[in-house]
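A single protein chain has been omitted from the complex, and every remaining protein chain is retained in its original position.
Chain nomenclature is as follows: A and B, assigned in order of appearance, with residue numbering initiated at 1 for each chain independently.
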Amino acid sequence: MRLDRTRRRAPIAMVVAVVATVLSLVSAATTREGVALSIAFDLAIACVTTLSLPDLKSSHPVVSRAALTLLALDVAIFITFFLNSSTNFNLATGAAMSIVLLGLSFLTGASGQISLGNGAFMGVGAFAMAIWSNHHATTPIFLTLLIAVACGALVGLLLGLPATRLRGPYLAGMTLAFAVAFTFILSSFNSWTGGDSGLQLPTEATAPRWLDGFFHAGTSPLTTTTLYITDFSIIVAGVAFFFMANLFASRTGRAMRLIRDNDVAAELVGISLPRTRVAAFIVSSAYAALGGALLTLINNSVSPQTYSFALSVTILSLIVIGGIGTISGAVIGGIIYAFSTNAISWITTQTGLNPQGNFASQLNGIIFGGLLILTMLFAPLGIAGALRHLWSRIRSRT
Amino acid sequence: MITIDDLTVSFGAVQALRSVSFVAETAKITAVLGANGAGKTTLLRTISGLKEPRSGTIRMDERNLVHRRTEDIARLGIGHVPEGRGVIGEFTVEENLRLGAMMAKVNLQQGLSEQYEQFPVLGERRRQHAAKLSGGERQMLAMARALIAKPSVLLLDEPSLGLAPLVTAQLMHTIQSLCDTSDLTVILVEQNASSALRIAHHAVVLHVGKVVANDAASVVAADENLRQYYLGLVE
Partner (left out) sequence: MDPFLTSRIVTDVLGGLTNGVIYGMVALSLVLIWRSTGVLNFAQGAMPMFATYVGFALLSYHFGYWPCVVACIIAGLLIGGLTERLLVRRLYGKPEINPIVVMVGFLIVLEAVAAAIWSSFPRSLPSPFSSIDWQLAGKPIALSPFTVYEIATGLLVMTAVAVLFRFTKLGLQLRASAVAPEVSRLLGVRVGRLLTLGWMLSTVVGVITTVLVSSNFFTGLTPQVMDGIFAFGFIAAAIGGLESPVGAIIAGILLGIANQFVTDFVNQNAVIIIALALLIVSLMIRPSGVFTKRTERRV
């Protein structure tokens, strides 16, 4: 039955694909959005076709995850072509942040522990990126990102090794101390980190030449660099999410979830608790570093003030509100981060608060802190959990 | 006197006690017997308010105990010696006893010397941490801690668990003499049916949450069917 339906769908898909290809050839000479539209359309068709092949889906979940990631990336990138520069910039920071959130979500989802220092781990990545680029300007971006990730993982190992051996709040407290210490660590290495003023990247990230035409701006208010950086960030986030989805589903991921739910039982079936916990913490630190490095790339600079304790707290709020322990929670948190500044200034103007006043400047903390408490008390799985609950209720009704 | 009427207790879908009714008379020992999982411990925890019953009543004299908080039930004069003894290992013997005497309106020094007289070994070790005591000594301490508050009802949960036969016999003797010399109502939960039946006046046999026998201890002890099927006592 299922197979029949797919067979019937295949010719339709092919026709649509042909039409789309023709469209793209025609529109290639016209506008940038036209090209984007047709490519996005083609890709979407390909992904949907892949996803609807039942054989493939059941035998290779990795393939269907890849197709799903590609589809999401395709839609996201397509949208960026129609947004202005500042919205695109917000989206790019949101994508970088969602990577950090995903790391923290994984740590909690996998080991039941929590880190209050992921802002500092972001800073490790951000500064590693800037320092390396300033000394070796010719290294390809991908390699520099990987170096930043490695730095994050290394620091994670150093801190995680003692703390993850212990039950209880040791990891949380220790990462808090690290987050508080981080700005002092930066200023201890002034000659490397550029002191209070931070570091500038030697060159702006630009699209490789063969892709340049695709991002070319023409007269629109959207600059080529912004568009390229945004799409690049979204792609990096997509890859990061793809890896994480596979890790969640893998043997290691299952072992980690068992530890979270019942560590005594996990030990009985032969899972090494400390090793798995350390591994989860290293992954989360590495993801934070990747997000930080990406943020350096987006801002083209890095400043030590960004990586204060407040950032770590913001990260915690975002993932809790989005849905800690879930993958979609990281996406939701990233989107909230992208638009939170706008939303809060909107609230300020709507409520008629004095934007320079004490209250308006603290609105961020009051709202996020309050939401953090309320979410944990009344909906511990955040927005993602609430949506999932809603969805299962709708499905059970039909 | 404790009167239990139509008591039903459940954990989720599993019923631990089904419509249990019996009376524990004043100045008598009522043994509650049965195999593992028969609901004996649940019964005591429900009397003490650690577990909320689904339905039924528990009365002490004329007062209803259901829906009261554990600490209030304890203050009404019900001493509960929990399974595994529940002595606080981090505390010294004397601190454990002081804690027991806390809410009773008794003279602390007098109470302490009474208990040390009753259980001399505790007096010798009053400054030691309870964690250092042997199993029998811990049981003594747990009993003394409950008794120092001068309760009118004593709930004992498996006092003989893990004790050597000789120590068990001594313990049972202590319980018996307590009952003989005062108006104490004792509910004694035991898996070790033979030693409990030796001192009890009345016996209730539980099987998967249900009362299968409720009679004088001598009658229960003489019932061959009960002995064989529910109490695991074979000659």
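The working rule: a contact is a pair of C-beta atoms (placed from the backbone, for glycine too) under 8 Å apart; a residue touches a chain by one contact, two chains touch by 3 or more.
Just so you know, these numbers come straight off a predicted model, no measurement behind them.
Participant: Which of these touches the unseen chain: A:L143, A:A343 or A:M376?
Facilitator: Hidden-chain contact among the options goes to A:M376.
Participant: Given that one chain is not shown, which residue among A:Q305, A:T349 or A:Q362 touches it?
Facilitator: A:Q362
Participant: Contacts of chain B with the missing chain: which residues?
Facilitator: 48, 50, 69-72, 74-75, 80, 82, 86-88, 90-91, 95, 98-100, 102-104, 145-146, 149
Participant: In terms of residues, what is the contact footprint of the unshown chain on chain A?
Facilitator: Given the touch definition above, chain A has residues 108, 112-114, 116, 158-159, 161-163, 165-170, 172-174, 176-178, 180-181, 184-185, 187-188, 264, 309, 313, 316-317, 320, 324, 358-359, 361-366, 368-373, 376-377, 380 touching the missing chain.
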